[in-house]
Every structure is written in structure tokens, then in C-alpha cells.
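This report concerns only the one structure given below.
The complex appears here minus one protein chain, its other protein chains still in place.
Letters A and B mark the chains as written, and numbering starts fresh at 1 in each.
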Amino acid sequence: MSRVELLSPEGLRIDGRRPAELRKITSTTAVLSQADGSAYLEHGNTKVLAAVYGPREARHRALVLHDRAIINVEFNVAPFSTGERRRRTKNDKRLLEMASFVKQTFEPVVVTTLYARSQIDIYLQIIQHDGGTLQACINAATMALIDAGIAMTDYVCACTAGWVEREAAIDLNHIEESSDTSEVTVAMLPKSGKITLMQMESRLHVDKLEEVLSLAGEGCKQMHVVMDKTIRDRAEDLAAKMAV
Amino acid sequence: MREAEPSTNEREFVLAALKEGARIDGRKFYDFRTLRLSFGSDYGAVEVQLGNTRVLAKVSCEVIRPFPDKPTEGFLTFNTELSPMASSAFEVGRQTDEEVLVSRLIEKAMRRSRALDTEGLCIVAGEKVWSIRVDIHFLDHDGNLVDAACIAAITALLHFRRPDVTVVGEDVTIHTLEQRNPVPLSIHHIPICISFAFFDNGERVLVDPTYLEEQIKEGDMTLTLNVHKEVCAMSKAGGIPMELDQILQCTKIAVVKVTELTALIQEALEADAKKRQVSRK
């Protein structure tokens, strides 16, 4: 494979963005009729659908906690979501790991003590995969939980960042991810600025770490603005209709 | 089987002790437990004892066909077994959350960071490559399985010797151990995982938690680094949210710990190599 130039000499990335620029984000809530809460999110070409059911009766009586709700996350990657059609088995370790991350990310944020002995299910469907699936899933899940009216202490906004050739950049797409760049996914609570999830898989020197992480934090804040706007628009819409 | 939750007294005591600056087993906050490495008579068999936690790693190799789209790359697979011998919380056959996380962390630390040169495992492009398999068995669970497993895996890979191969045109001869000395694998760097546990609203940070500390912790993070100060993997999932400064502080601690542990591993390998030389004479 010929070496792809990820960062042009003018400082433009492969899809024409600047390093600190997010892709185009569109989002809608309440897209499903059966789920208690749902959201559809697009990060450029990555498209993710999230559905939330709960709090409802726990499926396995043995797993019930006496003083709080359990959160159950299931991932589904559509076979047509990547470039080549590929079937993923349900027990693929990568998917189980991502489901476990999403679950652990939301456990401290959702006020589970309000819903003792019940279960909150989050189902995530990846429709198209162009890099940054974990961040898109966390953002979609946040919006779906808010849509379902489940109590949360803050938004959870996620953003990827990495070191592309000579600069730190955010919101990496699939081509940037699959070449040898280091990529970190960060999920943050925007009000306090504290980090609740951080995942990195490839090599990055310690000195560059601070720059990459703070840029990811900036990206999360930008995400928060976009998500907040969507939720507020819908809330104002509903409030106007109900106040007749 | 549900593991027994610690009593309220134990929870409160551990936190009270941490406020006084003490841990239950008398260690300081940034101290690792005593690390003991013992090698088997075969190359590539290592048992790691980190305090009471015991992990066994064994490396084996075989020659197979490579993938058609990657004809010069060998294979490196990790297989982790959380056997019920280690703790009553594990069950055979059922994949618990913890097992998935531990095995994925080891894969990320070793495989994604290119610790082992897979291109160097090629014998004949497109036809024969080495497939290296690392089996990790957890024997006793007293906390911090990830760090112990990572040390076991990388030490086993460093210790392992594969049979020597000569390729003359189309002829491939794999020499037995009697004919030629076996050859070590080409390892680029030594990734070591350092796990942290957070308590008291993120104010107290501990390194190498025991089982009781793991049950009581508010949050955790695992950093994988090598001696060249490169971060190979980072994993913090949920738990108490942390500030960026606290995370960077942990990376500084991790750099120091990794240097200590790498030195220990290399000492143990050299001691074992000397023993083998002596016994061969």
C-alpha cells in the first residue's frame, strides 16, 4: 500500500479538515417508537443508533443489586458497516470489551441509587463505521439516556484524538485510525472537566501525551455544545407544544 | 458464583488506614509487592508471583500458512484462562467481564504495540511462517491480575527460544534442538502494565492493589509503558472521574515503576541464563 499523506504541508488533513476540527455532526433524539429513549448520531460518515430501555425488571434475578440499578450494554455491528461485508459473532472480544467500557463509563454518571433492583438496557447499533465508533456510541448513549428521562449527574461527551504525523489532531477517521497513528478515546464530564474514560492502544511518547489529552478535552467540550443544542431544541419544541 | 462482598467494617478500615498513609499489608502507596520470577526447564515457561497473586505463562510455536493478504507476517496469539482454581468467583466456560478486560489489555499491550516483530517470524513468504502462542493461566487471585499476567507474558517471550531454520532455495530445514541451538525471538521493546486504584474521591492513588483493595476501590486505571518512556496502552473505564493533572501524575509514577520492574526482569533472565550455561558444562 502506498504511503498516504495524512497531513499536507499546509496543515490540512486527508479530508480537508484542520487538526483541531471535528467532523460534521448531526443528531436526533426520539427516533424509535418502542424504546424508552433513543438517539441517532452521525460523526461525519460514522453513523450510530442508540436505544435505551429502562428502568425495567432485571432479566436475571441473581444479578439484581439491592440498592441500585444495573446497567446492561449490548453492541451490534452491522455486517455492511465496514468497507467489506463481514459478519461479527456476538461474543467477539472486541465488542464485549467496548460494551464493558460503555457500561463502566455510565455507571458513575447515572444516578442508579434511584432505581434499586432494576435494570437499564442500552443497545447500540453501528450502521456505518468510519473511525471513532466508541466515541460516537458514548455520545449517542448519553443522548438516548437523556431522552429516556433517566437521572444523570452530567452529560458524558467523548472524542478521539491522536498524533497525526507531526501534530495532535481530534476526531480521527478510519484511514487515520488504521495507519500507524496513535489514537486515544477520551470521555469527559463537561461541567467538571473530569475524565471518566480513557482508552489508548498504540505507542505514544510520554511528552506528547499531555498535548493529545488536552486537545481531546477541547474536542469533548465542542461535542457538548453540539449535543446540548440538539437536546435543548427538542425540549423547547416539546414545551411549546405542551403549553397550549 | 457471586463473590462475597467485604463487610462495612473492612471498607471503612481500609479508607481510614489510607487517610493515615498506611495500607493493609504495610506497603507504601507506590510500592509493588515482592516480584518473584521462576523459570521452568523448558524455554518459555515462567511463573510470576506478585505477593500472593500467581500467574503462569507458557510460550509454544508451530509452523503454519500465513494469511494470503499478509504473506510475510507471522502470528502472535494470547490465550488467557481464568480458572476457578484462582478464585471462587471464576467459572469454567463462562466469559466474565473481568476475563474479557484482562485478555484484551494483554493483547493491546503486547500485540498492538508491536513488542514482537511479526515480520521476523517469516520463513518462506506466502507459505510458511511461525505462529507463536502464549498461554496464560491464573493460579491464585489476590488482586492485580493484569500486571502479573503482562510481566509473565513478556518474560516468557524473552525467555523463549524457537528452533533454528535454514532456507536454501525451496528447501526448508527446521533444525531440532540437538542439531542447532534454538534462537531467541526478536523483541523490540518490553511493555509493562502498571495498574492504579483510586480511593477517597480520587485523592489517594495506590499502585498494585490487592484483592480487598480492588473490591473497595472507587476507580482504576492501567497504563502500559516501556523503558523508552513510550505509552503503549492506556485504559481507564468508568469509576470515579479524574482530572487530567491526576492522570499525568500517574504517568510519571508509572515511568519510575516500569524502570524498576524492567531491571528486575532482566536480572532474573540473566541469572537463569547463567544457570543454564553452568548446567550445560
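Criterion: a contact is a pair of C-beta atoms (placed from the backbone, for glycine too) under 8 Å apart; a residue touches a chain by one contact, two chains touch by 3 or more.
The rule we apply is simple: contacts and distances are computed from a predicted model.
Colleague: Of the options "Ribosomal RNA-processing protein 40", "Photosynthetic NDH subunit of subcomplex B 1, chloroplastic", "Transmembrane protein 138" or "Cyclin", which is the UniProt protein name for the chain that has been left out of view?
Modeller: The chain we cannot see is, by its UniProt record, "Ribosomal RNA-processing protein 40".
Colleague: Touch as defined at the start, partner being the missing chain; which of B:T8, B:S41 or B:S279 qualifies?
Modeller: B:T8
Colleague: Touching the absent chain: which residues on chain B qualify?
Modeller: Per the touch rule, chain B residues meeting the hidden chain are 4-13, 16-17, 19-20, 22, 24-26.
Note that in this section only the chains that are shown with their structure count from here on.
Colleague: Give, as an integer number of Å, the spacing between the C-alpha centres of chain B and chain A.
Modeller: That gives a centre separation of 29 Å.
Colleague: Inside the complex, what are the residues of chain A that reach chain B?
Modeller: Answer in residue numbers: 62, 91, 93-94, 96-97, 100-101, 103-108, 184, 188-189, 192-207, 209-210, 213-214, 217.
Colleague: Which of the residues in chain B come into contact with chain A in the complex?
Modeller: Of all residues in chain B, those touching chain A are 2, 95, 97, 100-101, 103-104, 108, 112-114, 219, 221, 225, 229-244, 247-248, 251, 255.
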